[in-house]
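What follows is an incomplete set of chains from the complex, kept in their original frame.
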Amino acid sequence: MAAARATLPLFVPSPTPQLRTFSPFSLSARRAGSARVAASLRLGDVIEAQQFDRDALTEIFEVAREMEAVERGSHVARSRVLEGYLMATLFYEPSTRTRLSFEAAMRRLGGEVLTTENAREFSSAAKGETLEDTIRTVEGYSDIIVLRHFESGAASRAADTANIPVINAGDGPGQHPTQALLDVYTIKREIGALDGIKLGLVGDLANGRTVRSLAYLIAKYQNIKIYFVSPNVVKMKDDIKEYLTSQGVEWEESSDLLEVASKCDVIYQTRIQKERFGERVDLYEAARGKYIVDKKVLDVLPKHAVIMHPLPRLDEITVDVDSDPRAAYFRQAKNGLYIRMALLKLLLVGR
Amino acid sequence: MAAARATLPLFVPSPTPQLRTFSPFSLSARRAGSARVAASLRLGDVIEAQQFDRDALTEIFEVAREMEAVERGSHVARSRVLEGYLMATLFYEPSTRTRLSFEAAMRRLGGEVLTTENAREFSSAAKGETLEDTIRTVEGYSDIIVLRHFESGAASRAADTANIPVINAGDGPGQHPTQALLDVYTIKREIGALDGIKLGLVGDLANGRTVRSLAYLIAKYQNIKIYFVSPNVVKMKDDIKEYLTSQGVEWEESSDLLEVASKCDVIYQTRIQKERFGERVDLYEAARGKYIVDKKVLDVLPKHAVIMHPLPRLDEITVDVDSDPRAAYFRQAKNGLYIRMALLKLLLVGR
């Protein structure tokens, strides 16, 4: 297995000490006795964006690219590489988009799915069962667990408990690593490169975990320039700014979306989340209308550049933008399928 | 593809101008660039009962008849004709019967399913995402979308957006075309013919979309006679009556269920829906008990005739009717499986 791992350096200690480290040896110890050790050792778990270094990202993106070919093939030519494997989607809060994307990924590779759409309300959790006990039961019924949870850190706890791979499909205000991966993959697919990218992050930068993870991951590449464009009440927080500076990433704040758009390769728009404003509906309304991606933005946006959005979108991108070839957000959603296909393949059978 | 279409004349302009027309050319334009154009072009979408002409109905019923043989075969002999295809059941309101019927149909043909049982509450719709945006995402994960929605016209909007086939599984007070198809198919299977049928429509004729669609579709056949038997508060509306007259269909209203039953080939009973009466529970109670199909109806019903009901049934058909061979409503429910198998096959791979 050493040779296989040599070509698949997916697990390196995280750069910051408070993050979990992924040692093949500790994984090996945890999984002793499992009949399926060999396969599941190869990648381990997907818990947070920080666990991937640049080589790991390259590898995942290469497999995702192969998955595009698999998925676009005729139905008869489709891969059965995960035939006989069973994925449990254990969702403690609903997220139809993410769940369907994972389940489609599994099925496009010939695998099967067990679904719980609303585990928080329906399952033994309502009777007081711990997440750990639920995981110990569900791992007996499946080969891989995709966990969505409302508590930060839940995915890490699940991975510590399970003897089968765990993928974090979002744990509260914490991590959503597959979203971060599909965002970076989309930039690479749309622009053709990651080094040298100029990226405008727009909207709610304080609360959106997607923009925070994206800023974190893109910092692994060279010559990155990031523009933050947001209402004052939802500005990017200092921890990310300091991290970017420490990694040699140039960044600046701007209140002029048109000027930023004219200089960027990627405009990443996000939704202002009403629920973050509590009773201050006036602040929400002001923030919400401030930076809209519309035809005027398209007029100044370079021809090769793209508009991205993690979806769902309200009116922060006007509908008339959709027909422009630079509107990449539905292609971005589709890339989530390829990234998840790639991760499932890597976790269950290796490259 | 022209030859294939020549034998499958499923799309003809609707007879009334306000209805959507289904031109192969506009479909062709919409689907340009899709790797699966060839297959999905053959039928397009299933949006409303009006889209089918008599030849199309004949074709669908022939395939449905073939599906009976497929489904009744031993499990080893079952068809894998939709292997590798993925159907998304996107239900914005729950309808267990319809959903299970579609999902069983897909699986009986070897296909796979993505399910959302309560999209309205669970999905991004709750955050304000438009149906169009949801469709654009879900079409990236699947090969066909079965949509149940609470708004009239939703299925048509979805079909206009999607580059994959859409089947309307009921959109609010609007259309439920697969129910209409299975009703007509059941008459053909039970009675052996559609021309010359005498049909008694009983119960809530004002609000029931099934009786309205059935009246519409059966008008495509020759020498049809329809009897309307309903409490005064839920009488058949004038638009359908006028349409029937314009198509040369004889119809009359009657308040004598026994007399109608003695003359009919089919008695189609429906549920009086309490929710339509608001606070007038007295009117509901009066309407509800007025026309019951019971042993007395069976006594006068011709030997070859049948009782139908779209289900669920409360007490408008008494339970002691169930054991009579002329009670066709559970066979009717089963025919829903065959009709949906036929439509999925036609939409995804053609005849």
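Labels for the chains are A and B, by order of writing; each one numbers its residues from 1.
To be clear about the criterion, contacts are C-beta pairs under 8 Å (C-beta built on N, C-alpha and C of every residue); 3 or more make two chains touch, one makes a residue touch a chain.
Predicted, not measured: the structure shown is a model, and the values here were computed from it.
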Every chain here is the same sequence and 2 are shown, so how many copies does the full assembly contain in this file?
3
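The working rule: only the chains that are shown with their structure count from here on.
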Between chain A and chain B, what's the gap in Å when you average each chain's C-alpha atoms?
40
Touching residues (chain side chain A, partner chain B) in the complex
72-76, 78, 94, 96-97, 100-101, 103-104, 107-108, 115, 117-118, 271, 311-314, 330, 333-334, 337
So in the complex, which bits of chain B are touching chain A?
35-36, 82-86, 88, 112, 114-119, 121-124, 127-129, 133-134, 136-138, 140-143
